[in-house]
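Removed from the display is one protein chain of the complex; every other protein chain stays in position.
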């Protein structure tokens, strides 16, 4: 087996999900490459050392430029806040490293376009961690759509509802809370949550044509952890938008962190002339499927427990009826990335594919300001 | 249209459901007969008068024998406590009246056999109010089974769980509470709730071979409303039993009034080699159906919203998606009874058919005492 | 009891639901007034006669002006297509009749304003049949909100999804299909389905400030039943809109008749800082309620089976656990209308209250054309 020596930058929530994926993938998938936890990098030496020991990384760095310069690293995994993705990725590309970058790709479309140029010029394998594509039920949805079961598509709707920022006491900024700081995150729910919904939607339903959005910041000021002062909140707490797709379908999208009762309710539904599909992250191992061609008296939404060997990815895990969870979507992404290296058919979303999501987010945020419909710029 | 002049005996909960059914049936079903609320009978003259006014009965009686003797009555509807069914029904049969008798048919099998003999000798149309057969989702289950979709049957399981008698302060006996008084009710949950489960099971799965039961009375003494004294409780608060059907399938049945959280959770499930069916009274307008012959990757329990015109009874009501409720099962029963008069194909369960349930109940109660398997006596 | 002599105009789907309500209400509610089915009116004499016989109307008319002129009629019930509501209602008001008008009130806001003026000038009791307010679970939602349990409201979202017009073979116009004919219906899903969602939303969440909508007509031409020719379809097949309420909450609304798998999926959800509520017409007897103040380890959405005597309207029906259905919302509306006559506190929505919904619909349709945010005109 060929080693694939990983250099991970950042050790937060995503650093953990990726490390777990690298450790597990070769136990469950037959692949040419073997992931090696070569190095992890972050500014705080003590913390990064503890992380390395916990996860079995063989070395540490505190300067990401040094990590990129190392010859014993094959792939750079970027898990830092959004505002550093571009700089790191462009440098890594120049150093000839493969890149696995956390989502969203960039702070905005133009910045993302530079990242795409960098990886394409360097011809390095690249991927963005839109992990929900690889929840088996979501992958099954893609398969059913690709088989043409739905017919002409009329509607797409997606939501990503959370409730963890309702308290005005919650500060912004700093470790774990950079998602509330516009400088680090670029935007609020749009880049954090809607980006997931948009990536899935493009994958399942094709390109966006135009959008019409509204955003709101319910809590206008929060204490900033870094400055210790009460500062204006710059992110969008909630965002909803109407959309039209290139295939003629109509869509609604909504995300908020103020929907009491929902921890991480990412749902999507797609209605075609012949069939419809619904999925919900809170029960991620299930897919709801309605097929109008079923005999009328026994027609109903089928509640599919996606845990059988002939359903996507599931033959690698346990036995029918035994569910996998959130973390497995990352294992699948690594497996597909490695399979892409073998076959030369890169697994998506590549930087170029993920750039589309960036331009949709840009149009959404622009529309929220302009209060008008905004066309989505072409990423390709 | 021919009038069908009803004489109702008893005005409790069932008196209301039946009266409502008689009033509605001709608005929704095209039938030769027109129900006429001719008379209602009960011992308390003031109360029966108020009931008659409320529901539009044209006259009252306080002695059921007088009601039966009246020439302007075509059908007697028996809604009294269980211990008076036999006497009234036998008298009504002798008087040549059609009979619609509340369930359970009788206090026990031998008593029921006399009632069957009486109606068959008199050749009067007769039916027992096992209304759940005519919830559209249940009727659809019957249709699917009759079409042979399930294949060989392996398992049947039914439950009827309630929680309204948990408080030891609840008295026994008297209006509304005669179900807790063994003298009036004969048994507790066995005759009241399991009788429903058994009737449905016989209808869907054929005859019982033998049963093995346990019963329990959790609250041993309760104040009796009629005597004012604390008296021993004679009914079964809970009953569970194993069963074997004549078709080789295995079954479990359970009923209790001590299942906190369940108001009237009557559920049944039947597992065949090719397909399975599940139903739940708390969502009575839905049927769950699983068909193994569906393509494997999209196989799942179908959640069928039984509200379309091609599903049983539903063309008589509203439009797809708009649910009907509990009371409609009684309307359907009247409609079918009247249709049976037209066609000469009597709607079931007739007294003879309902007698089977009585013998199962007898075997269940006997087994609970003998602590052994008990054969079910033949009703036919 | 005082008689309330009803004159019904129109005998379609709504004519049936209203007739059923008038026939049942006095059996289940103690009221001063007794509904009397005095007359039914429609142009086709044979059909209206059959309808009258079926439902027990004592007389018929074929000209609604004659009906309104009759002295033995107390209340006019308007069940005709939308484009005749105004003319009939204004004439009935002038004749001093009470009016129960099907929803939507009118073809548009200005027309509705004339109707409001007419009933207010004539001082006749008036109500519009937005029946979903009186599904017990929805009424319970209102009660919980009025008690202040939700706290500050952040989000409201509602959908009304159907799938019955997907086939291009379906014609427009004529009996039962006038909802597809813009001349008779005024609009498509906006006036038919979103009007329901908007009425509930105003009731639960207060007034709208502005809206931003998109509409689509998927099938551009359909055969017209009346002309026999293929004609352009003038209605909106689908409509989605963003909204801002006066209380600062954000909202999304969507309706379509092209959502495969949904017969009549009217759902709404409201998220407050302390609690959230969800309801679904397909299981109308349930309310989902989440209360953040529950102890954290056992916090979850409560699935409330709204069938207990202390929940709205339910003491009038059966026993806990036994569900009622769609038709009962109409019975409740009649009961409340009659109670309003007794108490002098009119039941809503009155014409004036229902006018608000009309102005929201106007703004929605205007926005769909202007492609901009549109303010909602004040109805009061």
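Letters A, B and C name the chains as they come in the text, with residue numbers starting at 1 for each one.
Methods note: contacts are C-beta pairs under 8 Å (C-beta built on N, C-alpha and C of every residue); 3 or more make two chains touch, one makes a residue touch a chain.
Keep in mind it's a predicted model, so treat the numbers as computed, not measured.
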| item | value |
| --- | --- |
| Touch with the omitted chain, as defined above, among B:10, B:188, B:272 or B:348 | B:272 |
| Full-complex contact with the absent chain, from C:9, C:60, C:140 or C:324 | C:140 |
| Residue numbers in chain B that touch the chain omitted from display | 154-155, 157, 161, 163, 166, 212-214, 216, 218, 238, 240-242, 244, 250, 252, 254, 256, 258-262, 271-276, 290, 292, 301, 371-373 |
| For chain C, residues in touch with the removed chain | 140, 143-144, 287, 289, 291, 294, 296-305, 308, 310-311 |
| Residues of chain A (touch criterion as defined above) contacting the omitted chain | 13, 16-17, 19-20, 23-24, 26-27, 54-56, 162, 164, 262-265, 281-286, 305, 307-308, 317-328 |
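Criterion: only the chains that are shown with their structure count from here on.
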| item | value |
| --- | --- |
| Innermost chain by mean C-alpha position | C |
| Label of the chain whose CA centroid is most distant from the centroid of chain A | B |
| Distance between the centres, which are taken as Cα means, of chain C and chain B, whole angstrom | 36 |
| Euclidean distance of C-alpha centroids - chain A vs chain C, Å | 42 |
| Multi-chain contact sites of chain B, meaning residues that touch two or more partners | 305, 308 |
